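Here is the structure we will look at, set down as structure tokens.
A single protein chain has been omitted; all remaining protein chains appear in their positions.
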Amino acid sequence: MIRTASTLLENLKTLAYLLPQLGRALVTRPETVRFPFAPPVIPKGYRGRVEIHPEKCHGCGLCVRDCPAFALELQREELNTFKLIYYPERCAYCGQCEVSCTFGAIYQTNEFVHGTDDLAQLVVTLVDRKPA
Amino acid sequence: MSDTSRLNATYDRIVCALAGLCLSAETRIKSAPGDELVIRLPVENLRAAVAVLVNQLGVTHLTTITGEDLTPELTLKYHFWQERGFTLEVELPGEAPVVATIVDLVPGAALYEREVYGMFGIAVEGHPDLQPLLLPDGWEGPPPLRKEGDRD
Amino acid sequence: MEQTRTYDRLPTPRGTKMQREEGPKACRKSLGPGAEGSSRQQIAGDSRTEPTKRRLQRYVDAVVRWARRKSPWILHYNSGGCNGCDIEILATLTPRYDVERLGILKEGSPRHADILLCTGPVTLQSRDRLRRIYEQMPEPKWVVSVGTCSCSGGVFKGAINVVGSVDQVVPVDMYIPGCPCRPEAIIDGLAQLLRSIE
Amino acid sequence: MNALIKMLIFPGFGFLFIAALAFDWIDRRMIARFHGRVGPPWYQPLADFIKLLAKEDVVAEGTHGLAAAALPIVSLTAVMTASLYIPVGGIVGASFEGDLIVVLFLLALPALAYFLAGWISAGVYSVLGGHRSLLQYFSCEVPFLMAVTCPAILAGSWSINEISNFQAQTAWSALTQPLGFILALIGLIGKLKRDPLDIPKAKSEVVAGPLTDFSGRKLALWHLTMNMQTVLGIFLLVNLFFGGSRFFNRVPALPVFGLKSVAILLMLSTASALYARLRIDQLMDLGWRILAPLALIQILATLWIGG
Partner (left out) sequence: MTKTVIPIGPQHPLLKEPLAFQIMLEGERVTDSTMRMGYVHRGIERLCQERTFIQNIHLVERVCGICSHVHAMTYCRAVELLLGINVPPRAAYLRALLCELERIHSHLLWLGVLARNVGLDTIFMYAWRDREVALDIMEALSGGRVSHAVNIIGGVRSDVTPEQREEILEQLTTLDRQVNWLLGVVEHERSLQTRTKGVGLLSLQQVRRYCVVGPVARASGLDADMRRDEPRTPYDRLSFNVPMHTAGDVWARTLVRMQETLISVELCRDILKEMPEGPLAVRAPRRVPPGEAISRSEAPRGELFYYVRSDGSDTPARVKIRTPTLPSLLTLPQQLKGVTMADVSVVLSGVDLCIACADR
């Protein structure tokens, strides 16, 4: 008798296994972020948009050579005249440019790129070096 | 290191079993536990060699088939695994390459052979369902991994 | 009253923004939101322009626009991507990001969806499929290209089997770069799109 | 005039519409909370409804256009008519001896329309979903009908109003016939194609079932029909098993009725969060081999005690 009752109980438990957790979920606060209604919390180390310390850039083009997605473009006219252009819509956000840069000029910030309806707006000229 | 000797014994066994069929056996491909054994065969011996492996040595695991275009000829590498990896290598002519299927011996080779067919245009004789595996419908132009398809 | 639609005007390939405006999207814009409901009433209003009727029309339009902003149902199609953006899209449905707060539901049938989320570069094999899914969606519809690959081709640009970005196949209303996009970026992009439905 | 108000506003269409949206919201919100999410805001079902109304209405190629337009309207009409006979908070639009049978019949119509909606469509998923919905209807309807009969037998009347009045004076059927109540609940879940038994519209199997090719207005009407059906099913159970709107005769009728309905809605939500979907053959096994015999036992027991 007791055994049948216990097997029955066991069976009922398998039938309502999730029930205690559901109850707990009802009383605990959901862990949803407040994001669209509050500023996003992005971790410090997140690999986001590429930025540069323009004064450190020598226009060597190492970052351009190693970029897997051709998101950087170096337009060089003379030795000291060049433009470094960054296309976020092509960028793979891998940070290879950061690794490749021997001068520590290029780096990644922790902000993600916001959506846009016009890709041309995203393009940034990182360095615009004119002859002194 | 008894472990290493055991692994080397595996290689010895394989080389012994295939001795009559192969052109050469060397440890050429670099791999983590030491270099891997590569056995070069004439194309017509491939099926016989795989039959020996499957029936006598109990090899079941074919990792993949790698095709390569080393113009002018093509090579196919059959990467097997038993306790450690080893490779059978055959050489094919660049023009109208044909290789015999091993699907009946190792059913797991079916998709790899289809892939090789699509990517290199190597006809696999006796394959039950030989169509390119990954190429889009209506693909025109040379098989994508052949050198003739190189763009400048 | 509606017959099966035929699509002789396929979306124009990628061009400048002006060029794209001439495509189906522009027609949609000239009709205004409320595609056919409003067009029928416009015809009625043409003969006798009654201010009350027009005001009513304005109110109805406002309500409809509000409803559209609050209830965007999404359809997701991976046209050749690596999965990374797909799982981030799915992650937006899960407890941490929970886009159902914004009324977003993930639908399975193109006929139910308002927004097509495309991920990945468009491969040759999936190009026609993407176009068909876009055509199956009822108006008004929007396309969001999620991830670098679908915005520009990304690392796969120039691959032998890749057509390129999504906007070469269907008109895109919102680009969200990122590889993969964070769920925050996806939500942000969708919210921007919804804001532009005004 | 009074009858018109009853029909159009309370407890007729207007009230039903609001209740349908409200229950939909409560349901979605509850399930979201079970998942550990926040869930949609209160206006969500309304926004969905308006948006779908204003969306382009495409008829897929190969679909019978007239039938596709008529079916949601037919089922909506059936559900609205049924609402007239179900008492809400002690107020009933129209009542006569035997209205329970009429309501059950009217609530069966949408299931048939749902099947037909799949049948007339060209898409394979729709056809498959329609097929499944018919199978599911047969295996769920029988236990549901049998379970619902028990309170009627006990009260000796086929009028919903009288049954609920009888229970309010004696005891709730849910307490005297717990088995019957559980069977009716399972049958209701099956009838409404709600979550653990959403076999005809399972997303991962048949995309959206018969509704796969519907869009715009028709889809809105289908959703509304489903939601109204949920409301009516719950109201029916409250009347038949929870003694309608009375609670010790002290508390006002409407809040009591509302609370009881929400309680049943919570049971439905819990069930949908608790279980995985059954296969159609498993459901038929469950329906015919377990639920129907149990319902028969319940009927016999009821006859023996109360008859």
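For clarity, chains are labelled A, B, C and D in written order, and residue numbers in each chain start from 1.
Operating definition for what follows: a residue touches a chain if its C-beta (ideal position, glycine included) is under 8 Å from a C-beta of that chain, and two chains touch if they have at least 3 such contacts.
Quick caveat, the model's predicted, so the values are computed rather than measured.
A.B. asks: Tell me the shown chains the invisible chain touches, ordered by label.
C.D. replies: A, B, C, D
A.B. asks: If the hidden chain were put back, which of A:Lys13, A:Arg34, A:Lys56 or A:Arg76 would touch it?
C.D. replies: Answer from the full complex: A:Lys13 touches the omitted chain.
A.B. asks: What residues on chain A make contact with the chain left out of this view?
C.D. replies: Considering the whole complex, chain A reaches the absent chain at 11, 13-15, 17-18, 21-22, 31, 43, 45-47, 65-69, 92-96, 99-100, 108.
A.B. asks: Just checking the interface: what residues of chain C touch the absent partner chain?
C.D. replies: Its contact residues with the unshown chain are 75-88, 90-91, 94-96, 106-108, 110, 120-121, 123, 125-126, 129, 133, 149, 154-156, 158-162, 179-180, 182.
A.B. asks: So that we can see where the missing chain sits, which residues of chain B does it touch?
C.D. replies: 28-33, 36, 60-64, 66, 68, 77, 79, 83-85, 87, 106-112, 119, 132-136, 144-145
The rule we apply is simple: only the chains that are shown with their structure count from here on.
A.B. asks: Identify the chain pair with more contacting C-beta pairs: A-C or B-C.
C.D. replies: A-C is joined by more C-beta pairs in contact.
A.B. asks: If you average the CA atoms of chain A and of chain B, how many Å lie between those two points?
C.D. replies: 41
A.B. asks: Can you list the chain A residues in contact with two or more other chains?
C.D. replies: Only 30-32 qualify.
A.B. asks: So which stretches of chain B touch two or more other chains?
C.D. replies: Residues of chain B touching two or more partner chains: there are none.
A.B. asks: Which stretch or stretches of chain B touch chain C in the complex?
C.D. replies: 135-137, 139, 144, 149
A.B. asks: In their shared complex, at which residues does chain D touch chain C?
C.D. replies: 28, 32, 35-41, 43-44, 46-51, 53-61, 65, 203, 207-208, 211-216, 219
A.B. asks: For chain A, which residues count as touching chain C in their complex?
C.D. replies: 30-33, 35-36, 40, 42, 46, 68-70, 87-94, 112-119, 122
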